[in-house]
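Missing here: one protein chain of the complex. Every other protein chain is in place.
Moving on to chain A:
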Amino acid sequence: MGQKILFDKIHIPGIKTYDVYRENGGYASVEKALKMNPDDITEEVKTSGLRGRGGAGFPVGLKWSFIDKKSGNPRHLVCNADESEPGTFKDRYLMEYIPHLLIEGMITSSFALGANLSYIYIRGEYMWVFKTLERAIKEAYAAGWLGKNIKGSGYDLDLHVHCGGGAYICGEETALIESLEGKRGNPRIKPPFPAVKGLWQNPTVVNNVESIASVPWIVLNSGEDYAKIGLGRSTGTKLFSVSGHVKKPGVYEIEMGITVDEFMNSDEYCGGMIDDRPLKGLIPGGSSVPILPQHLIFKTANGEDRLMTYESLADGGFATGSSLGSGGFIVYNDTACIVRNTWNFSRFYHHESCGQCSPCREGTGWMEKILWRIENGQGTEEDIDVLWSVQAKIEGNTICPLGDAAAWPVAAAIRHFREEFEYHIRFPEKIKNRDHFVNEPFEKVKHLVAKETL
């Protein structure tokens, strides 16, 4: 059993309520933090090496240190609970089962940043979690952990939960801020970064739920202790939301640095492939990151064991590696149709593109349409090349990373599974007549493709 930080108390019955949470040592970090110097808390978080758990992996302490304290404007902490990426559902689990941990983290982090007004921006689809959080905040207010003069320290903090309209783009920090201000959720052009001009032009820090929920442990123990967990620059623990063809899908907290093999096959975590079918592909960090083909799942391109860390999963770039992303661990066995899957992701990104900048607005729709044709046996030979070219033209040319998120899965699918695309184009009859949810294992028909190609 690895060290648990976030899920340590999650199995205690009634931990959702304030009384049980408090009895089990809840809000101790706030008590300790209120006696500390706020800058020391930031230093502790810096020492811990905690990296943003929303996907980008930017060091949290460093982000906090960028906040403009000299301007004299009010500062804000915004918790990004707009979790909408296909395959990622870890934050929901945390908020649903142990809401007070997030609130405790919010108070501690807000104190460190000197913020007197903080927000939790939650996606609209998580209505029941929204209600859970509202109830928990009410309890925290009643117990004096929020409001004016918290526990006699002289520090004031108001915390609100804001229910978003249910748009994936509002998970991007600047679009989230726009949405929170009551506007259309279009990303802003950076710079200025939110740490300088964010919510209502005030200095703002936007952090993921998991990042904020890790702060109480760091404050209670120490940054150094946190840095001891994990491996290298990937410190601490990380939540992974596992879905797909495994025996035990779910949300797991692991210490960073265990091997992908151990995570996938040990009974403690995923428990191996369902029905013991062969593994075909793996997306380690949510739908926006590149898929890994079978030969690159357990070993990196250098032949080393692939580990559950930021560095090992990225493996020196996107050509051979992927990314840890937000921890949406999606597993495919040999019955999965990569083309259909890529089309499905592309459909999502097309639907969720905000439409502000041209490459993403027009390109995501174009990719979806080409993939739809290929998937339905109407593709032509040049379609794969056009698709490749379109994704390359979106990547890096957009305002926010949604364009990249739409392009990477397509690029990786073509790079690693090009023969499946060719199969769809060469044998449209087979594609039309198959059961749409179970694809014919490619191994069975590979010889047909080879014959035609050679």
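Heads up, the rule we're going with is that a residue touches a chain if its C-beta (ideal position, glycine included) is under 8 Å from a C-beta of that chain, and two chains touch if they have at least 3 such contacts; residues count from 1.
The rule is short, and it goes like this: contacts and distances are computed from a predicted model.
Enquirer: The hidden chain: which UniProt name fits, "Succinate dehydrogenase subunit C", "2Fe-2S iron-sulfur cluster-binding protein", "Bifunctional protein PyrR" or "Hydrogenase"?
Expert: Spelling it out: the chain absent from the display is recorded in UniProt as "2Fe-2S iron-sulfur cluster-binding protein".
Enquirer: Of A:38, A:86, A:164 or A:363, which sits in contact with the chain we cannot see?
Expert: Here the residue in touch with the unshown chain is A:363.
Enquirer: Return the single residue from A:33, A:81, A:129 or A:167 that touches the missing chain.
Expert: A:167
Enquirer: So which bits of chain A touch the chain we can't see?
Expert: Contact residues on chain A toward the absent chain are 167, 169, 184, 189, 191, 350-359, 361-366, 369-370, 386, 389, 393, 396-399.
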